[in-house]
Each structure stands twice: as structure tokens, then as C-alpha cells.
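The structure's right below; bear with me while I get my questions together.
With one protein chain withheld, the remaining protein chains of the complex are depicted in position.
And now, subunit A:
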Amino acid sequence: MKLKHYFGEFGGQFVPETLIPALDELEEGYIAFKKDKNTQQQLNELFKTYVGRPTPLYFAKNFSDYVGAKVYLKREDLAHTGAHKINNTLAQGLLAKFMGKKRIIAETGAGQHGVATATVCALLNLECVVYMGKTDVERQSTNVDKMKILGAEVISVEKSGGTLKSAINEALRDWVANVQTTYYLLGSVVGPHPFPTIVGDFQSVIGKEAKRQIKKCEGKLCDAVVACVGGGSNAYGIFSAFLKDDVELYGIEAGGRSINLGDHSATLSLGTKGILHGSLSYLLQRQANVMPVHSISAGLDYPGVGPMHSFLKDTKRVIYDYVFDDQALEGFFALSKLEGIIPALESSHALAYVLAQKEKFKNKTIIINLSGRGDKDLDIIRMVQE
């Protein structure tokens, strides 16, 4: 292997032996892809004209006044398909094409990664199969409709809870069976090496832009960056540019209904080390079995987390904390009413943390990664309000 496949003790390749040559092929393909000027140019052009990058860094004056800090929002909600997920799917779609693969499989939780994958497959003329937990299919029906319109086949997975975890299990099974023809387009910084590295790299565009933008706005760096963490791709995407700077980094997980195991998805805050879906990382488990998780946001309810986040937690470079469902809702409504921006429930966790920790952030300049927009969550909001 040519790239580092562990982050400290975290990461690795805990997958069936059948997938090892495919993971090596992916790593080699990725290295060649990065060196290929034509595809890099194509990616940059599509980032600009298709995705709408760079996304703005918006100074949220009303929200700032409300919390007593200077708050900037990195507007990933304005990226095509409404979330940061498209950065990774576009780049991986081009990588798959570069590697000569014609069939794409993906998993999705909230449906954002599924929609972003289906979008890119439509653009690049690739066959697309998306695995989605049955519970998520029901609570994110608009995204299911979108994927179908875009030409993807959506497979509903009933087994083991019917959420993101089950979808990844099925996608991995599909990949093992069809490894010769299929590219697995993983949606977060999770899974076996080289996925965390690849997805982290493809999302790093968020942080690079934000750093450039905040310097331009403020003439210096910000004091803190706050992002929500499920698998951790938007958070790593923005954090990665600031890791060596004197900037506080906060990763906010889903505290769900309570801190009882099964009621939340706060893997880094409340989990223990374990192995799931190909990598060693923090994990929500009991007696070595992975536990069901909960969050009001479908994109955060994952019992594992990207291995780099586990490393950043243990080395104390990033502070990981959590907010509960009802706090996330406060964040959701606060931004909607104060700024006229309806945030995704995932991103609302980051907003809620700043609301809940006003003292900590008082008079500081912070960037909140607004990873997605909230249109997809309206069914959940309606249900909660009823």
C-alpha cells in the first residue's frame, strides 16, 4: 500500500479477503487520478459550473447578534443537490469512470448521499444502485423519489434496524459479489482504507475554500470551526484545512433522546473502540455487538465514525460533544427564523451547539459548516410538531 492506512491506531481494512484486491485497485486508481491533469481539470470545472463552487461564506448577522458571537456559515447547503455530499460523489464518480467501472453502488442514510450519487451517475452515464434502510426510505420519501427520477434503482433494506448501518452491510455484500464490475461509492469518511482518505480528500475543498474566504473577510483566521458529525465527512472536510492552525475545532454529534445506549448516535462522545464496516474506530456497542442508534436526523444515526475523527479525539485536536434532538430543533428554527435559511437537521446540531454554548463562543469569530439544507426534513418537522 502506498498511502497511510491507519490514523494512529484507527482505520485499517477489516473486510472479507475478496475485497482486498479491489481496495488496492481503488488506491492505485485514486493515486493515478490525482496525478492526471485532464481529470483534475474536469473535476475543477464541474465543481465550478455544475456544483456551484466555491460555495459562499456568509456572515450571519442576525444569528450572530442572537448568540453574541461573529458567526459565518459555510454554505454547503447551496451546493447542487443541497448538501456537501456532491463534492465526494462527483469526484468519486469521475474516479470510477477513470478506472473503467460502469456500475455504481452506494448506501444512503438521509438520502443526501444517494441523491448526490444518482445525480452524478446521471451526469456521467453510469448505472446506479442505492441501498437505503427501510426506516430511512419511509422518513425520507422525497429523496427516494428524486433518486428514482434520476434513474437510480433504490433497494430498501429491512434487516438490522433498516437504517444507514443496514444499508452499508448490504452494499458491502453487493460489492463482494460483484467486485469485478462494480465501484462502491462510499458516502462518508468511514469504511476500509482507502475510503476515509479518499472521501476526506474530496471533501477537503470545503475547508480550503473556507480558510481562504475567512482570511479575505476578516484579514485573519477564525477562532473556531463547528461542524456536525455522523460518519464525519463534512466535519473532516472543513477541519482538515485548519488542523495545523491555532483554531478550535468542534465536532457535534447527535445526542438523540438521551445518553442511554440506543437513544443517541454520539459515537465519539459516548462510544468505545471497536471494528465495524472495515475500520477500527469508536463504536456504539454492547458485548461486542453494534447497538441500534437514534437521531432526529437520518444523516447522523450511524453507530460508527470515521477513523480520523477517533484519532483527532484521542490526540485532543478536536473537541467532540453532542446536542439532543430538541436542541437540534431549536437550532433548526433559530436559523430559519433569524436568517431565512432552513438548515438540514444534521447541520442544525452544529448550530444548536453554538446556541447552547453562548458563553464559550462569546465575541469569538466562528465558522459553522452548514452542510445541507432542510427541505428534505420537512416531513420530520411536521411529525414532531404534531
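Just so we're on the same page, a residue touches a chain if its C-beta (ideal position, glycine included) is under 8 Å from a C-beta of that chain, and two chains touch if they have at least 3 such contacts; residues count from 1.
One rule holds in what follows: contacts and distances are computed from a predicted model.
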Name of the absent chain as recorded in UniProt (options "tryptophan synthase", "Hydantoinase/oxoprolinase family protein", "Protein-arginine kinase" or "Response regulator transcription factor"): "tryptophan synthase"
Going by the contact rule already stated, which one of A:3, A:31, A:149 or A:177 would touch the omitted chain in the full complex? A:177
Filtering A:277, A:294 or A:376 for touch with the omitted chain leaves A:277
Contacts of subunit A with the missing chain: which residues? 12-22, 159-160, 165, 169, 172-173, 176-180, 272-278, 280, 283, 285, 287-291
